[in-house]
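With one protein chain removed, the remaining protein chains of the complex are shown where they sit.
Note that the chains take the letters A, B and C in the order they are written out, and that residue 1 is the start of every chain.
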């Protein structure tokens, strides 16, 4: 249950049997062909997979470096890669006889994905969301409610994602017998990071096949953003053994990694325990977890999936950090040049990928995991562009 | 250039040569395999086609009538079927040597689709949008601007879609030599209705193939919403010869077809000329075009595609009308039961399809064209639900 | 074609002002039409307002909106022409309207009434050659001239349009909608040469003519001009005065003076 020294099961005893039951349930499901084929069918018929691999012809021309390709998770139903995992875990919950789902959400994307699968599978759904986030993301609250979920404000701490996660876990502790905790990223106690990776690796599996089909070779480099890190692990995992493929995870540098306003967990954090696993995290010298910051709500998390911590220590994946401003510029550039308005999270990957592509030759290629679409970020963008006094 | 008596080319002489040039250009393109294969590639790699056919298991169970299927145009890049046509016309414009696109938009969906293809193909893009609509749909204005388009407010008339269309046509009149007018629906002078149908029939072509694959037969009935009517024509066209397949077009009844607040053009309108073609439209006894109304901006149009007028007169397609309230209920039901928040436009089709399915047996099937996703409608829904004092 | 129109178009340089019927009131339009004749109009073009005037620029759109708000209709416009004839108007009157209200009124009824009420011609900007056969035939029966337009983009179309055109041929001076423009299209001369080669009737130029020196310049190559938006703009700025009986004559006199000055180059030949 570890990735090197990282991971583990740092949870109250009350949850241990639930986690053991989960591991058994997952191990059974994953070798059950009926489970696998229902999941495959739902991913195709409901979620809209496979998602395309788009050649970014204009960006590639402008950068005049490597050829840039986009894996289009923005086209998955509900607007991001989150649904891959939510579908997988909800089917697992059903198979394990749990009729209730509980989850936390930051900006609302994972909450919407969870509420969506709960609706489709006729399950009860509770979503914890920081009271502050609920105000900032009213429309996602409405989406979850339309989908039949109950959204509960987390009123502790800074009233954002970390606190919502604490509350969701507290709820789970009290209701583990009939409730499935549907975690949204490759974080949490074992076996969650493995479960989420298993349901997200379809990103990398499809990409590998498509990339070879379209270009005849593997990408020179793959870039994905990292908050908890599920889209990145999903993309990277099938390429880990391809040692010639450079893998780059991109964290949020917020106002800069030398300020206190960032979410660059691997770049600037230290080892510690958060939400059940040992990993890198942002904390003070007393081990109190500090508040991260990023313009992108999905990257605004003080921890990171333990497998990323491991891959960083192994030097298999390189972790970089991109600031708010760099991400905004990349978002605008991608929109203007390729006709795709991506999520602010994904824009971090785009920004780093442009730097990476510049260093490379025209025979080389860079693959970006475009993890989500930008519709949810329009309010943030509107406000930012207004502040900049820059009408786009 | 007519559908029975409907259609025609009621445009100023200034445009006639442009329309002739367009017809020649289109007829050449459509038999050019290079054009066809580039379009097919863009639809797959950029727009994310083919879109899935989703079985609505929960709705079907609840209705206990026909089995209900959804054609998922909500999963197309930018969120609706609009991109199918925008891609086709922009490629046609390029092939005809035009480097500038002009279009009008109501709620902004066609504007976003046009701005998207303009960005992808490196073309200039002007979008006319009613000043009132710009206020109501600020975020779509921002999306178009992020994509590099110039959005120009239409300040005449009621400052909504009809006026934006007038302005776009006026601009085209003045700049036909270097500008391509990218019309958003199966309306306008010949050959536009035919061009748009050709680029949208992929909806019906895919559906036909998928439906036979999944169910072994053709649907008993197909339901699609009709504003201008492009998603409906796209869906219906490949089934026109299948006389056993009932086709149902759904107009917006707004506050009711017996009030003045509706957009039920075929149901309540009369023959007349609008935007270059003879069709059914909403007008007073003097032939002045009246203001339509629907909660759904995409159906809020006083005319309808001339081919729909023809199909109505031929009794090949039956046209029904669904009120705002029925559409809202259907939207909520689909969200809660199937985990899909559809566009308000598409919700009209869902509402009628539920009625249709109820009349049928479990061996029969109803196919709904789910033309777009509901993200764009969240503000409208929020306001409506607030007014109802009904927190969902 | 009516005798009135046939005679009018024999003049060497035609001066054709345009106003919108019912802008701001029926009474004002009657006074204005009479003043146009006094100011030298050879033919008067009278716009019937429409909700969606696709071929018009903002000035005439605004006038249409004013007239519609004041209650103008097809029937009232026709009646107005009859009143104008009673009041002694001699100049031929061409009605300008759009295809849809015309269709709703009924082609035959319209043509019959127009002819009976003293209308000489009709111009429908969104009824191009290909769509005008039926209506053209009905007009022809009643000697009503269906005025045709040609544009710089018409190219190969010019010949077929010109050969069947009645009354005078309306040549669009520049692409786009009606409205005042400071500069004329650079290829206007060449375009007119092409048109005149095909046409056996006078070729007049409209769209964008707003100044006396433009009128003069155009008349070097063309058989006359249509001036619309410039006059309608004047009328628009006098809406209040024209609406009140007590201030109307003074306002009409102002418009008359403006039109006279525009017509100066033709009158002074």
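Note that in this section a residue touches a chain if its C-beta (ideal position, glycine included) is under 8 Å from a C-beta of that chain, and two chains touch if they have at least 3 such contacts.
What you see is a predicted model, and the numbers here were worked out from it, not measured in a lab.
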Among shown chains, those touching the left-out chain: A
Residue among A:276, A:306 or A:339 that touches the chain left out of view: A:276
Option from A:96, A:289 or A:385 whose C-beta touches the chain left out: A:289
Option from A:63, A:80, A:119 or A:176 whose C-beta touches the chain left out: A:176
Sites on subunit A contacted by the missing partner chain, in the whole complex: 8-18, 156-157, 162, 166, 169-170, 173-177, 271-276, 281, 283, 285-289
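Assume only the chains that are shown with their structure count from here on.
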Chain nearest the overall Cα centroid: B
Distance-maximising chain from subunit C - centres being C-alpha averages: A
Subunit B-subunit C separation of Cα centroids, rounded to whole Å: 38
Centre distance in Å when subunit A and subunit B are each reduced to the mean of their C-alpha atoms: 34
Euclidean distance of C-alpha centroids - subunit A vs subunit C, Å: 66
